Every structure is written in C-alpha cells, then in structure tokens.
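Of the protein chains in this complex, all but one are displayed in their positions.
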C-alpha cells in the first residue's frame, strides 16, 4: 500500500496534460467575457442580453438543437430497436454508418444538392410534372426555421445514435425478455423493465453529446442557415472574426453563456445517472 | 417477420446509400437541368478541374498530416487513460469519466477562442502544430471512451495474467493489450480522421487561414464551383478516411501475433 501508491496514477498523465487544453481555453474565455484586459465588468453580458439579435439567436439555437437532438435520438432508437438483429451483421451495419464517413458540412452540401430549390428533388418533381416550376419547391435549406440545419444534423447523428445503442441491445441477455414474459409482462413491460435501464445512461450521454454539438457547432449553420435568425455559433464567430476586435468580448460572452447552459445540463444529467441505481446497472464500481 | 429485412433494405437504400450514389453520379456528370429536358451528361471534367487545383493537393496533404499526428496522439492518450480507468482504483470514478468527456460537451469554439491568445503567445498560432493541438479537443474524449470500453471488455483478470507470468509494462502493451485492442484502434482511426477533417471554424481561428486544410478550401469553393465540382470534392473527403483506415490496417498487421494470411500454419 505504502510503497507503490502513486505509480499507477502515472497512467493518467497524458489525459491530465490533455485536459489542461480545454480547461485553460474555457477559463480564458470566461475571464475575457468579464473584460479581463479592460477592467472587470458585466457589461458584455448586459450588451448581448439586451441585444434582440442575440436573444433571438439564442432562442433559435436552443430550439433547433433541441429538435435535432430529439429527432436523432428517437429515429436512432426506433431503427436500432426494430433492426438490431439485422444490424449485427457487418454489411447492414456499415451501410447505416455511411453518413459518418463524411464531415458534417459535406453532408450539409449534400442536403443542399438534394433539397434546395434548384436541387435534385425539385428538378425531378418538376420534370415529373408534380410541380410546375422548381421555384415552387418548399424552402428547406437556408430557411428561417432551421429545417435544413435540423435535416443535416438528424441525418448525420442517427448513425451515431445507432452506433452507441447497438452494443447496448447486443448486451441485453434474451433471458430477461423471457423472464418478463413468464411474469406475464407486455411489450411495454419489456421496454420499461429490461431495455430502459440499460439504455438510459447511454441515451442520456448521447443526447448530451448531440445537443452540445448541434447547439454550438459553426459549420452546418454557416452553410445552411440564413442571416436572421442565425445560430449563436455563427454570430459569435462573426463577432470574433469580424473586422473590428471591439466585438471579441461579445463573442466570448456569447460562447460562455452557451457553455454555461451545457454545463448545467451535463451536471443534471450525470448527477441523475450517478444515483446508485444507474451505477448499479453499469456495474463497474470497482 | 419477413417484412423486416425488406423494410430495412428500403430505408438503408433510400436514406444512406442513394444520397451518396446521387453525389457520385453528379460528380461524374455536368450539373443537372432535368426540367429543361436534359439528361445525364457523363464527363470527368469536374475531377479534372478539382485535381488540377494546386490548393487541393496541398490542403489534402496538410489534412492527412494533421490527421495522422492527431491520430497518434489520440491513441497514446486513449490507451493510457483507458487502461487507467479500468485498472487504477479511483474514488468518484463516474465524475472522472464525465470530466474526461466534458471537452465534447463544452463548445469547442469557446475553447478555441480562449486558447487563441495563448497560441499567439506560445508562437503556435498560424502553425500546423497549433492546429494539431486544437484538433485534439474534439477527438480525444471519444478515443478515451472507446479504449476504456475495450479495456473493460478485456477485463482486469486478463490484464493481470501477463503481469503474473513476468511481463513488463511495454511488453504487455505490445504483445497483449494492443493486439486485443484492434477493434478499438480501427474505430478510433476512423472517428479521429473524420472529426479532424470536419473542423472548419477552429482550424480557421488557430490556423489563422495560413494552415490550409481541406475544409478551408471547401467553404470558398462553394461560392464559385458548380454542383459537379462540389460533388467531386465532397467524395474526396470520404476517400481520405478510407485511405487512412487502410494504412492503419496495414500497421495493425505488424503487431505481434497478427494472423498474416500468408503465414497461416493450419
């Protein structure tokens, strides 16, 4: 006990060094948002929260990210649950993962290619005579409702959800289903008693990952969004990278606000998962 | 029951395969104008135009180089941490795991903006090294997770066995752990490369526009190039992870106790 207590912890050295990056980055961002170099102030936060542009943008971002996350999780869950025996085989599994081979913005371009007003779908529908002119095709990309952004994200994240859920379904022992059946349970009981306890930790984590990403990533909204309302990430990037450095603290304040929302959500999520019950399900307390 | 595979096939074809096939078809033909009655015009012009761009080649090599180094660092950090999380006794383990995942829960844009000033001071802004470092942030948490899961599957008992037989740390790593981690190595390769290739904003911030990676070429291309060239460019992005994956697969074969097909004894 006494002689070699520290040595195994050396294995954590690379990750500790790595963690310095995001921690230092976030800390600097927080300090800058409070005006580190120009005297401490809450002014930047007051400015952004008084600006209609930012508040609208925040609301739009939260709404878009939430819809994209819920749809991804729901569709991913339904697909995995319905098809996991098929997905155990390599070819079907790899086919489903095809979108993961492409960066998000490339898939965003694909959505434009397929679904913009001059896109393949609009052209085919016109050629088939369903609509008289490609311009009559509904506006699905670069639209004010974020439909294009949501579509791209859902399309890209569903494979990720399947990737995360598949091992969970594969690990549920069929005896448990048999047990529920012999106890007289219904399909609903199968889901709540057997699947949900296994799924919940993974669902929670995956939702958090997808929500964080869709709320704060720049590339897809830059490609598929409009100028109003725009996602917070795009707004912040413009503030940060715009011509004048004056607005940089606003960019920091905006990104820190987003980070705060995400951190609170993560804390709630993990706090809930750490309740003894779910930890017992995970079973690696050693 | 027979309905299910058919339904699955339809969904997969429609939503996962067809889009890529359309992308491929567009890349090999002139931009489509179906309503005016024109059909497919097969040509290779888009690839000529794309591959003649010197920027594209430069950006491709820069991206591959960055991706490769990021991957190596990911493997080192991921393997060590995955092993630590499996074997080292820890209090509050779930919180440590959550903390290690946190870099992908915090906006990477916020982190990059925060690190920007540090990068300038350290002389890492506008350099490939700076971009490599910032690309670690969105990739390493996934790698740690994947390697951690794999180590857990291998199990502590299996990790103690070589130790008892007298194996040292690195010998055990190369003869037992890495060969058993092969599936994890494959997943990590794939994810790391794709994520690294996906970073436009943070690459632009830290690289200052001087470090030219593929996304930094792709975005301006959108303004000028036609659908055929963009489709070709899009497919180009998918080629890189596949090539990288093949390379890593070859490296994995060099690990001890790999079953080389031409060395099979039975």
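Chains here go by letter, A and B, matching the order in which they are written, and residues are numbered from 1 within each.
By definition in this document, a contact is a pair of C-beta atoms (placed from the backbone, for glycine too) under 8 Å apart; a residue touches a chain by one contact, two chains touch by 3 or more.
What we mean here is this: contacts and distances are computed from a predicted model.
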{"item": "Which of \"Acylaldehyde oxidase\", \"RNA polymerase sigma-70 factor, ECF subfamily\", \"Carnitine transport ATP-binding protein OpuCA\" or \"Succinate dehydrogenase cytochrome b556 subunit\" matches, in UniProt, the chain that is not displayed", "value": "\"Carnitine transport ATP-binding protein OpuCA\""}
{"item": "Touching the absent chain when the full complex is considered, from B:45, B:162 or B:208", "value": "B:162"}
{"item": "For chain B, residues in touch with the removed chain", "value": "157-158, 160-168, 171, 175-176, 179-180, 257, 265-266"}
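Here, only the chains that are shown with their structure count from here on.
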{"item": "Of chain A, residues touching chain B in the complex", "value": "8-9, 11-15, 18-19, 21-22, 24-30, 32, 79, 82-83, 86, 92, 95-96, 98-106, 109-110, 113-114, 120, 123-124, 126-127, 133-134, 155, 159, 167, 205, 208-209, 212-213, 215-219, 222-223, 233, 236-237, 240-241, 251-252, 255-256, 258-259, 262-263, 266, 270, 273-274, 279, 284-286"}
{"item": "Residues of chain B touching chain A in the complex", "value": "4-5, 7-8, 11-12, 15-17, 19-20, 22-23, 26, 32-35, 37, 76-77, 80-81, 83-84, 87-89, 93-95, 98-115, 117-118, 133-134, 136-137, 140, 144, 149, 152, 156, 190, 194, 197-198, 200-201, 204-205, 215, 218-219, 222, 227, 230-231, 234, 237-238, 241-242"}
